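Heads up, one of the protein chains got dropped from this complex, but the rest are sitting where they should.
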């Protein structure tokens, strides 16, 4: 294998597509949101990216192995053509993050993408009933558009900047002429958070102009509500350790 | 030295050989199993792989030093020709894992290998009397074959996937057209485990169709039984710390 | 993006400029000092350096993102032409430090720089009322010049040498024919220290021969004095934990 090995199972013509990224991160918000789109719509795998910058690992699902990769699916049955970038891994080394982000932007190039949406979560440190969606973007025009659909732009948030592929899709994307934004759902940071993923998608569907149902995500949110209820009961009797809360789901 | 330096002491003609990998890992199960084959059969060193991706280290045996390397031996006195990959080291960096696995697959290429067996252990967290062998493979056909000889394929196991060279022999191997499987003997994860290695080999010899004795491995297993007995006695009087258990052997 | 991506918004003619570096480090002394020059004088951005050796990150300021970079500004309204190197990041990997320092020295080359001043802090472990400025330099002549303006050169200080870009601007700079010095203001190591930054600048302005006001830095120093006062009160009642002191500011 070379540094990158990119499969191209299909290259459909897309009309003015946007790229939507949802890789693992805080509360798995971005990943849940992107995967929800792939469940609700009829996606076609168009690119699969293998790289030595991913962890040296295969995942196992009912005995079948799969080499670490990222996938790009094309969705053409939404009101707007979408490219959805998902996967289980970030890069394992610093320069690898830059090179993977560049590889993803090459895919965006090939399909004529102009706007990029990176989806993720922003940790609040406590359980959030009605998560807001915090934004960051590469242009003032994009910020205005997103404010119109309810995204909040805050002075010093997220304080530590945006790290990993999401951040670099904006940073490197801007240098290559894309308009890019990151939509971050508020989330405790302790739990897998489908409610926050829904909040992000509700904003996204207005911004991008497509229509999607939330039943599956709602089910997962209700399961998590149960977990949250049990945690709140525990909090009333005794403060749970941070460990108890770490990514239950 | 270049990135890789591969010695080729011999290149015998092999008939339909399978590649068997046993490098260091959980319970040293894979390494014990592969080394047992080299003790029981008459192996010929065919390749030695040096690389700057190995730790910067020589081992010392009675004063003689040996540079970190991996070895491939050909076995032709079993009922089936075998190539056995052994060594003391995994790669020291992420991309190095990918590149070493590729170097090993190049060797498999040269000898016309079609099927690859990566051997290892899967940690259970407790002492196991009769270890099962858990599997993962790149094709459904290979899974069927292995189920026939008693390998278990479980829904979410191993949960963290398969990491390191074993994982990549499957992941990269599949991309290069090999059928590859990982056979993982259940093992506590705390002790060097010859019994688990034997369980793996018993499955392997049925799958590959060769015949091997287990006396040497049996002796080592009995030594470990003694260690286990002492640990169980300790457990009855007082719980041993995890440190007491870590790789005694 | 390649390993480096360097924007060149302007290339003004400078007369005998000196390069002044102030990147993040102990007490943020160097960064505060360099940024103060950019506030007081009329700087023009001449180079912006992007690199995969920076952390994979964008900063966010009121919603607008900016890819990790370092900036070089030219100042021509001081008594002496200055090039000021600032930024929010050190390299993320060892060879990356060398390569970034080389990239910065290339910029110094282009503008005909002969002397380089790296600014920073040296940790004392306790609050310092009147910080001295400790120096290190590549030539005895430069040491003499700096001793004349009050810089202290001590036998074994800093004991651990100078690490990161500051150190390499001296080490690599010397090999490329520059005279280079590091000016390190004494600082506790626990607090952002504008007073130490002022001490460094007061020495620098004599050495380089320019004139600058300190009102803005004075204001920040007074804010920190308040913090220090509260800490001293705390010290009288109870010793604060090291954590309480870590980079308050």
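Note that the chains take the letters A, B and C in the order they are written out, and that residue 1 is the start of every chain.
Here is the rule we go by: a contact is a pair of C-beta atoms (placed from the backbone, for glycine too) under 8 Å apart; a residue touches a chain by one contact, two chains touch by 3 or more.
Since we're looking at a predicted model, the values are computed, not measured.
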Original post:
Of the chains that are displayed, which are in contact with the missing one across the whole complex?
Top reply: B, C
Original post:
Pick from C:107, C:162 or C:203: which residue touches the chain that isn't shown?
Top reply: C:162
Original post:
Residues of chain C in contact with the chain that isn't shown?
Top reply: 91, 93-95, 97-99, 101-102, 135-140, 143, 153-155, 157-158, 161-165, 167-168, 170-172, 174-175, 182
**OP:** Just the residue numbers, please: which parts of chain B touch the chain that's not shown?
**Re:** 1, 3, 5, 50, 52-68, 92-93, 96
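Just so it is clear, only the chains that are shown with their structure count from here on.
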Subject >> Pieces of the assembly without chain A, by contact >> reply: B | C
Subject >> Superposition rotation for chain A onto chain B, Cα-based, multiple of 5° >> reply: 90
Subject >> Approximate Å spacing (C-alpha centroids) for the pair chain B, chain C >> reply: 52
**OP:** Would you give the residues of chain C that are in contact with at least 2 other chains, written as numbers and ranges?
**Re:** none
